[in-house]
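Here is the structure we will look at.
A single protein chain has been omitted; all remaining protein chains appear in their positions.
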Amino acid sequence: MSAQEKKPKERVGVYICHCGTNIAGVVNVAEVSKWAGENLVNQGVVVSRDYKFMCSSLGQELIQKDIKEQKLTRVVVAACSPHLHEKTFRNACKGAGLNPYLCELVSIREQDSWVHTDKVAATEKAKAIVAGGVSRVVYHEPLIPLKVPIHPATLVVGGGITGIQAALEIADAGFPVYLVEREPSIGGHMAQFDKTFPTLDCSACILTPKMVDVGNHANITMLTYSEVQKVEGYVGNFAVTIKKRARYVKTADCTGCGICWEKCPKKVIDDHFEAGLGYRKAVYTPFPQAVPKYPVIDDINCTYFQKGTCKACEKFCPTNAIDFTQKDEIITVEVGNIILATGWDLFDARRVTNYGYGRLANVFTNMEFERMSNSAGPTGGNIVLRDGKTTPRSVGIVHCVGSRDKNYNNYCSAICCMQSLKFAHLVHEKTGATVYNFYIDIRTPAKAYDEFYQRIIEEGTLFVRGKVAEVTDAARNPGEEGKLIIQVEDTLVGKQRRIPLDMVILSAGLEPRADSKALAKIFGISCSVDGWFIERHPKLDPVATMTEGVYIAGCAQGPKDIPASVAQGAAAAARILGKIQQKEIALEPVRATIHEEHCSGCRICNTMCPFNAILFHEDKMVSEVNPALCQGCGTCVTACPAGAITGTGFSNEQILSQIDGLLLLTLDKKKEAVA
Amino acid sequence: MSDYLFYPGCSMESSAKAYYHSVMSVCKALDVKLNEIEDWNCCGATEYLSLDVTPAYALIARNLALAEQQANGATTVVAPCSACYLNLSKADHYMHENKAFGEKINAALAAGGLHYDPGQLVVRHLLDVVINEVGLDKVKGKVVKPLGGLRVAPYVGCMLPRPDYNSRYSDSEHPYELDDLLKALGAEVIDFPLKTACCGGHMTQIGPATAFELIRRLISSADDYKADVIVALCPMCQMNLDAFQGQVNGYFHTNYKMPILFFTQLMGLAFGEKPENLGFGSEFVSAHEAMKRIGVQTPVPEEAKPARKKPAGLPMPPLRVRAGLKSATGNKEATE
Amino acid sequence: MNEKVIVNDPPSAGPVVHEDLSLLHDVSLLTPGDSHIEMCIQCGTCGGSCPSGSAMNHTPRAIFAMLRAGMRDEVMKSNTPWMCVSCYYCTVRCPQDIHITDVMYTLKNMSLKSKMVQDSTASDFSRTFIHYVENYGRSFEIGLAGIHSVTHLRLAARLPSMAPMALGMLTKKGMSPLPPKHIKGMKDLKKILKRAKELEAS
Partner (left out) sequence: MTDIPETKPFEPVIIGFTCNWCSYRAADMAGIARMKYAPNVRLIRLMCSGRLDPTFVFKAIAGGADAVLVSGCHPGDCHYSTQNYKAMRRFHLMKRVLTQMGVEPGRLKLLWASAAEGQIFANEINKFVEEVRALGPLNWNKAGIEIPIEAAVEEVKA
């Protein structure tokens, strides 16, 4: 089995990329290329070259020329990670008439030059990696991608501004969309905001028309008060199981007249839409412009569900739309692609105990302030202290609460600077109070953002450069009594300052949804350490994921503002529309196959397969893999006691010979040592 | 209840005898067996660390080495003093985290025939043991004389909740362990905003103006909340707030009479122990009045010389001027 | 706090002359554990949190900037580390997980060794304290306060009410005016400390 004993039957070309100095700065590429040309002849190497940028068109042409002139039957490129350029080099081979799967890309950048500093060791490692690739590639087989039809429908998870945008783009193009939203209404966080920066448009004024469009769109099926439970299948053909929670309201009969929530005797603190600052009833719509307009009964707070009597809503409903017997409903929809636009959670400011939120009455969060400033909110748009009536005469706005802080979240939440500037403006405008902004850095990098900052400075907001050390009510002198005191180092002065204030607003950061990891698991994608969904490429492929057919958009991918969220929603939609229009999709042919003549019919593989892709033919007493269901994990290949299963692309021969190749140098050295 | 290795610390032998007696009484009541580490030495407080690194850590580590030697199955070192607790856990932490550093300290210990394996012992403060090992249920069960009507300011200080290498406390700024304990004793606990603020530490000796201000803030805040007593859990905190209260009053022209007690003293009272056996009467600011309010007769401390008499001829300002001069003429002093 | 006590170094004219770029590295190396000192983003959380900040001639944040700028002499002369009360507020609040209190100890060590300490009140107090520990194995509060105030702080003279306090220590607290007894292993402790000092110097 050892590669050396075999007579080379393949003609292999080896191409070592410099990647500028990215690889060549650490790995001696010329030496690796020379070594491969001289020492891997037994393995079939007939050409070995190094080049500045293999992925450039000149580099690709170099390979194509060799394929034609040298009659190469196999190609090994040693460059960056296959996750970046595998497709590039496969396509280059295809262009020269070589089956793309006869090309192997091995990583000497991410896994070698970028992570090592010892040049000699890195060069030796590169040789081993190349030898591994060469030994492996001779066992590659020409493969043809599997083509499967694409279901034209798309699932959009999350009915915030990102999901709304994505759903409308696809629906407007004429394809069906299922829009799933956990809350009773679509709209998301944007529906809670008062004004939007930097133009100070009323948030509801620009959002609600879009919400209405979604509600009326013939191609959009809204599934509100619903959650995705399970996703099966693969790109083009997903089967999605969705739980529709019982609303206890018959939507066919309900007119959304609102009599039920008027009559409902049970008042509940609304810690969701009103951020804890206001109340709602046990039967409610989150806000007047809710889409859909039908209310839900919150069975945890409803008197009837808790005590067995009341039913006031049912008594007064003019259309008999209340139905206490409704049960949760499980439905399954079939879609070809999925967009996750699940948004964000607000950082819990109580965790920063030195800022006193939850302990000191007049410390508010940004979300509370949004609701307070909103004319449809609990104070009718009046900015007042926790007593509900006193207008503050001095207000401090604290940036970076829970963000850019290793004690909480490392990242910058991206929106807080602009949001805090917006707050400063609103406080000024509505109360005339003195406003302080406490910041570490002011970040206003988008269009018209810095102009907004200039405007706020001009309005007279006082800026203190320093991360607030603490907010306290422990007065040190009579001037501080009865006030909140912000203690901070004014870093531009180099002195500690204590600033007595009536109100403090904490710009709490954005966090991934608390259940983002569970969600990622349902959809088969990954999360960063923080919990944000990971895109396929941070720069070049920001809305796709490593899982074909699953896209991400908006804050689920990372903190961003409304314009960026909308752009991502539209981008994900465009990507999907492009796929749907091709009507079918090519799948990677990494699949398992069972050699019937070797199969003993033991059925061990049947239970191993997580996708139920292996059928057992009772008549022939053998198993067979359904290539459309097989995902290519290879577990059955390993489990088969008869060795009757082959994993395409990852066959035993390929892996075992790669091990041989990787250890070629090591073994030589050991032999030398023994000799 | 299991045995603990006990590191009392120097103050317990001198300025904080009240703490010592009350700790012993309370631990006995709770079946917490404390085996004093034989021949322990001073932890160096914050002073040795200011001068040298290796000797400072070697000094601390000697105690850990002795404790490990005498462990006899016990794994926990209990320190009642926050500074001692922090130093012991700090040495264990850095010796464990940085292997080379641990080896260096052990090389020093070897000169005295000792060795400590970092990570072998767990260092805990007495409060932590009472809350998390004994449990509040057991504490409640021992209460025979609840402290109803006594308003207490729970004062935790710095070095217990910070840096808290092993995340033992509920929060580094507003931990609730001491509050819970005092509530279990039946006391009325105020939401003390300066719960973990600084008592001034050694600044009473170095920059009294700074220290006095820190002490004033604490006492004044507790007074604003109408606390009857401040409860401390560290001899340094207790001494700064108690022994220097007179000076602070003189310096700021205030007239605070805030008794500063150890949490174990209140525990002992609630457990029905006689005040005499809990070190009452040794405080500078008498707790007599405050305790009388809840029907407890504590010994009246023997009045020392009138401390609040205005010193003739030496008005208040000198310290400030001096402090100001200190920096401005710094160079001059150094060349003297 | 009385603002009048703050006296900053007079601003020196012209740019920083002797940039000592190894300074930051030195401080990092001499601090046990990973201090993360190079990670400072100059946010001022430390300076804002410091209970004795008003008595410092530079805030801790400014000190970190000066370390970066290689202003060795200015840092060594600063009273900042000596005003540190070891409350660890800065350490737990620091968004960059810099072990600020530990760095302050390192700066004290370094400034003593550089002999650039401007006001030796604090370091002399430490030395007096450690004198007892090195010779008896235990500290001695009464003797400490006494010696320190008489020889150095002149506390008794400046604040006459300190005298009754010391008296109170004897009467109320029942403290002994005699130095502590030696610990039994004093000989070994001395050996340990001697060896530690050699290791420190090496």
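Read from first to last, the chains carry the letters A, B and C; within each, the first residue is number 1.
Following the convention adopted for this analysis, a contact is a pair of C-beta atoms (placed from the backbone, for glycine too) under 8 Å apart; a residue touches a chain by one contact, two chains touch by 3 or more.
None of these values were measured; they are calculated from a predicted model.
Undergrad: By the document's own contact criterion, which visible chains does the hidden chain reach in the full complex?
TA: A
Undergrad: With the missing chain put back, one of A:Ser526, A:Gln581 or A:Asn626 would touch it. Which one?
TA: Answering carefully, the residue with contact to the hidden chain is A:Ser526.
Undergrad: Have a look at A:Arg11, A:Arg49, A:Arg74 or A:Arg109 and name the one touching the chain we're not showing.
TA: From the options A:Arg11, A:Arg49, A:Arg74 or A:Arg109, the contact with the absent chain belongs to A:Arg109.
Undergrad: Against the chain that's been left off, what residues of chain A make contact? List them.
TA: Per the touch rule, chain A residues meeting the hidden chain are 81-83, 107, 109-112, 114-118, 121-122, 124-125, 128-129, 132, 521, 524, 526-529, 534, 546-547, 590, 608, 610-611, 631-635, 637-639, 647, 649-650, 652, 655-656, 658-660, 662-663, 666-667, 670-671, 673-674.
Methods note: only the chains that are shown with their structure count from here on.
Undergrad: Quick check: more C-beta contact pairs at B-C or at A-B?
TA: So, comparing the two chain pairs, more contacts are at B-C.
Undergrad: Using the average of all C-alpha atoms in each chain as its centre, how far is it in Å between chain A and chain B?
TA: Result: the chain centres lie 49 Å from each other.
Undergrad: Where does chain A touch two or more other chains at once, residue-wise?
TA: 354, 470, 476
Undergrad: Hunt down the residues of chain C that sit against at least two other chains at once, touch-wise.
TA: 1, 54, 89, 92
Undergrad: Could you pull out which chain C residues touch chain B in their complex?
TA: 1-2, 4-5, 7, 30, 32-34, 51-52, 54-55, 57, 77, 79, 82-83, 85-89, 91-92, 99, 101, 105-106, 108-109, 112, 117-119, 121-123, 125-127, 129-130, 132-133, 137-142, 144-145, 148-149, 153, 155, 158-162, 164-165, 167-169, 171-176, 180, 183-185, 188-189, 191-197, 199-200
Undergrad: List the residues on chain A that touch chain B in their complex, please.
TA: 353-354, 359, 470, 472-476
Undergrad: What residues on chain C touch chain A, complex-wise?
TA: Touch list, chain C to chain A: 1, 6, 8, 41-50, 53-54, 58-59, 61-62, 89, 92-97.
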